[in-house]
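The other protein chains are all here in position, but one chain of the complex has been omitted.
Note that the chains are named A and B in the order they appear, and that numbering of residues resets to 1 at the start of each chain.
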Amino acid sequence: MARSIVSIDDLSNEEIEAIFRLADQYLAEMGTPGRPHRVQGRRRDAESYILATIFFEPSTRTRLSFESAMLRLGGTTISSADPNSSSAVKGETIADTVRVCENYADLLVIRHPHEGAAKVAAEYTSVPVINAGDGSHEHPTQTLCDLYTLRAAQKEKGAAPGIESLRDMNVVIWGDLHHGRTVHSLVFALARFGARIIPLAAPGCEFPEHVQQRLARDYNCFPLSRKDVDSLPEDALPADVLYVTPDQPHQLALISNVWFQLSEKQQASIRSIKSIDAFYSTRLQRERLAPGQQVGEYPVIDSQFLKEKKYRQAQVLHPLPRVDELSYDVDQDQRGVYFKQASYGVPVRMALIAALLELQPSLLGAERKRNYPGYQHADGLECSNSRCVTRQEAERRYLVPKFSIVDANVPILRCAYCDHEQRPQAVGRASTHKYTTELAEWQQIHAQDLVFFLNEQQALNAGYQLKKTGRSSSSAALAAQPSE
Amino acid sequence: MARSIVSIDDLSNEEIEAIFRLADQYLAEMGTPGRPHRVQGRRRDAESYILATIFFEPSTRTRLSFESAMLRLGGTTISSADPNSSSAVKGETIADTVRVCENYADLLVIRHPHEGAAKVAAEYTSVPVINAGDGSHEHPTQTLCDLYTLRAAQKEKGAAPGIESLRDMNVVIWGDLHHGRTVHSLVFALARFGARIIPLAAPGCEFPEHVQQRLARDYNCFPLSRKDVDSLPEDALPADVLYVTPDQPHQLALISNVWFQLSEKQQASIRSIKSIDAFYSTRLQRERLAPGQQVGEYPVIDSQFLKEKKYRQAQVLHPLPRVDELSYDVDQDQRGVYFKQASYGVPVRMALIAALLELQPSLLGAERKRNYPGYQHADGLECSNSRCVTRQEAERRYLVPKFSIVDANVPILRCAYCDHEQRPQAVGRASTHKYTTELAEWQQIHAQDLVFFLNEQQALNAGYQLKKTGRSSSSAALAAQPSE
Partner (left out) sequence: MARSIVSIDDLSNEEIEAIFRLADQYLAEMGTPGRPHRVQGRRRDAESYILATIFFEPSTRTRLSFESAMLRLGGTTISSADPNSSSAVKGETIADTVRVCENYADLLVIRHPHEGAAKVAAEYTSVPVINAGDGSHEHPTQTLCDLYTLRAAQKEKGAAPGIESLRDMNVVIWGDLHHGRTVHSLVFALARFGARIIPLAAPGCEFPEHVQQRLARDYNCFPLSRKDVDSLPEDALPADVLYVTPDQPHQLALISNVWFQLSEKQQASIRSIKSIDAFYSTRLQRERLAPGQQVGEYPVIDSQFLKEKKYRQAQVLHPLPRVDELSYDVDQDQRGVYFKQASYGVPVRMALIAALLELQPSLLGAERKRNYPGYQHADGLECSNSRCVTRQEAERRYLVPKFSIVDANVPILRCAYCDHEQRPQAVGRASTHKYTTELAEWQQIHAQDLVFFLNEQQALNAGYQLKKTGRSSSSAALAAQPSE
């Protein structure tokens, strides 16, 4: 099976840097827009290949960016961009769509409203899949462009070239931190590269819980309250908290004081914070708000705001399109790098395409391994996220819920498709159709036999019976429902 | 004028086999999806040519399949795929659309909701037209893929390669036989190649009358009741009837017993039927149901169903997209060849494009002749099918109804665009403006002068007067309406 890019986590640090170095080359070749004859002939690298953009949600920017990248590599493109012209309106599933489309193209770029859809696509086709956005979940190529922009900014400030230069950057994430998939993919990557994340959300648009959980669990990245940091200048940060990743990864207890987990060098570096390195501003994702949902005052960046001393070196990024949160008077400011950021979309995507189609030797290694044990069973627990691809009627014809057990003790199960986490309240054996609420028992059950349940009621509905232990509190609960 | 493919009947048996042999070559070159570098450089055959996909109805699969085929041949494509972005919303006719688009492309692929639209397109442009579906009428390239799949299946079973191997196959046609254009094009082709058609319709989705009429009239293919076949094993067929084509074509009377029209060899072959060679399953075409129309229990193929002994060799085909009529558990079954069938779409369409653009020498001969005399007159009879292109307000600005006289005795007129049949009840002379209900008289009238009418009222409305004969029953009818 081909390598696919569904999440930014599908790429190792080395692979990301290899892609960026190739993007550097392409960027140098391309010159500046509006200078005719800037390209010396057309590349022929991808001449034999067709890229398909299969978009089930509106988009201009991302789709054109991929198509342009493929054409610049000498390849060709086909596109299905109108959600209403597609076979999906006839009830076709994602698995069927990609198994048909793999005959038409050598690489599939997919945008879909359901979270986890790109992973399903990647599982069911033999050609590489690139996730161009799946609901509020991930948008890894936008994240690549964002990281590339930050890397370029660091290089301009004199850092050694390379993605490692992101370590200890102070990055403010600004606006709608709740609905934006670009922001989620980005903070995971920032945590991984050791940048400090300073959240500044519009009221009601804070990071969702699952993002905070994943920051902690997967990237060892925890919120540090500014009041914990002695001698931090009053005006060093625009927020009350920053997320930091200790140098030496070790499992932090959720209740521990983060400050003391940091190395002395890190503590010193945080104490000396005087300025912000970058703002990442985002528009309010109105189309993902619940009906009638109101949002508080939305923070605006304009040239007046940027006059503060601590922002003197702050680059302003924005994934675009903007609405009112980023004033046009920043366009003239050198620190406004969002159009540069947009311009990196083509060379970065060219490099990613080249990597996946193996146009360049050995950019990518083997698929990344995950550290958590897996769990999958047709009975029992399903993902609690109603926007998850596994919860959609058409996809349930063939999809079986699948999870990673990210915390063995509690236990906590993370959906393998949309990354939402859930805590089952019962566990059973398929072979005996017995269940228990003694959750720790799951570790004694063979993987093939293991079934988790959301709660006892679900177990009972599935025809499971409570295992007699004499000490389970659930027997009382069951006794209370004798008529069922 | 260029050769166009509006109906599967536009290609002779030899032409179909020539196209399939070229598709074999292309398929061998293409390798397997997901194996990078599988293509050795891009073909340049169609380098000078542009293919346009002009789609007035939603589609992903068919359009991308054509575009991919053109790109694999080295050509380029342009596309109008959004019904609401087109000039049709400004009231443009099909004839004008193609006369403009022929300047933009060298080959037009058209999908349109009105039946007969592709034929109109072919008549008004000098570049080749391919019908990619016209309402419930025809979809010849899907049929080519279906035939190619059956041919491959027969070859795998050890038959001599070639489309002739379809003779005496037992093919079950399954599901919505009423609304599906793919099914209609397919059964005509199966009849032509001498396969046996076993209809298994969902209740309310039986073959429409015009399909049964055309099977009989054009392909000499008639229903044979299983009770007519002595010694046919009880469980040989899943249906009570199969359609068969005698070896020696001769006009069968509609009421005769079909069994006795068959050669002894054919009779023996039918008596020995033990198994089904192929299932062709189709989804319910919900979008073509009348408002409020309900459909009975829809037959489902799943792995349980396929366990019957008589289906051991049965290949399962489906034009896709599927809904619930074909279970995902067949995907793992070797007999489920529907994804293979989808994969043949590109090489088969490559070969058809190569044939029409004359990229390969002498694949196609002269246009096929029709056996029936034609009839066309602006007055009088028009097609009774309200979805026929000739009945649409915009197209009536220039289109004159046109028919083939497929039964000279009754007479029966078949619309030259949508193939619906009608029985006129009056006939007249344009020169004298007289009409008669003695229909047999039509054979004495010169073609230029001949006018058929749906009924007497239509003739009267058109200003025609009843020809006095003294024995017409219609004079009484007219006498009964003196006040009109």
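As a convention for this text, a residue touches a chain if its C-beta (ideal position, glycine included) is under 8 Å from a C-beta of that chain, and two chains touch if they have at least 3 such contacts.
The structure displayed is predicted, hence computed values, not measured ones.
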**Study point:** Candidates B:Glu17, B:Asp82 or B:Asp302 - the one touching the absent chain
**Key:** B:Asp82
Review point. Which listed residue, B:Ile8, B:Leu22, B:Ala69 or B:Cys101, touches the chain dropped from view?
Key: B:Cys101
Revision key, fill the gap. Hidden partner sits against subunit A at residues 32-34, 36-37, 39-42, 55, 58-61, 63-65, 67-68, 71-72, 76-77, 81-83, 283, 287, 320-324, 328, 331, 339, 342-343, 345-346
Check your understanding: Which positions on subunit B touch the chain that was left off?
Key -> 1-2, 47-50, 52, 54, 76, 78, 80, 82, 84-87, 89-92, 95-97, 99-106, 125-128, 357-358, 397-398
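Basically, only the chains that are shown with their structure count from here on.
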Practice item. Just give me the whole-number Å value for how far the CA centre of subunit A lies from that of subunit B. Key: 48
